[in-house]
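All protein chains of the complex are present and in place, except for one that has been dropped.
Here is subunit A:
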Amino acid sequence: MGQRTLSPDHSSSRYASLYFCCAVENQDNELLTLEIVHRYVEMLDKYFGNVCELDIIFNFEKAYFILDEFIIGGEIQETSKKSAVKAIEDSDMLQEVSTQFLMPREKMMVVL
């Protein structure tokens, strides 16, 4: 678990060398925000397997995709780690399949 701090308009968590910052509104539950950040980190961890800074840098678009399976429009959409990560994996599979059908040569370039 990382170090976490709160302040009137943002919360931040620190996991080893990673800092996560999250903007909150007045009525938001700050303690829950810390849980949200932690949940996201767990999702990254589950997807990448022992996530580290480089994983996020070199796969930044995946980080976005995972976030989009967790939060939409600022609100949480899925509280199950398993379902969220499965959705990403399904999409990855779809990406691969669609390239298989259309451009066999491009199979190598699925990982951007």
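As a working rule, a contact is a pair of C-beta atoms (placed from the backbone, for glycine too) under 8 Å apart; a residue touches a chain by one contact, two chains touch by 3 or more; residues count from 1.
Methods note: contacts and distances are computed from a predicted model.
Enquirer: Quick one: find the hidden chain's UniProt protein name among "Collectrin, amino acid transport regulator", "superoxide dismutase", "Ubiquinone biosynthesis protein COQ4 homolog, mitochondrial" or "AP-1 complex subunit gamma".
Expert: "AP-1 complex subunit gamma"
Enquirer: For subunit A, which residues touch the unseen chain?
Expert: Touching the chain left out of view, subunit A contributes residues 4-7, 27, 29-32, 34-36, 39, 57-58, 60-61, 64-65, 68, 72-73, 75-83, 87, 90-91, 94-95, 98-99, 102-103, 106, 109-112.
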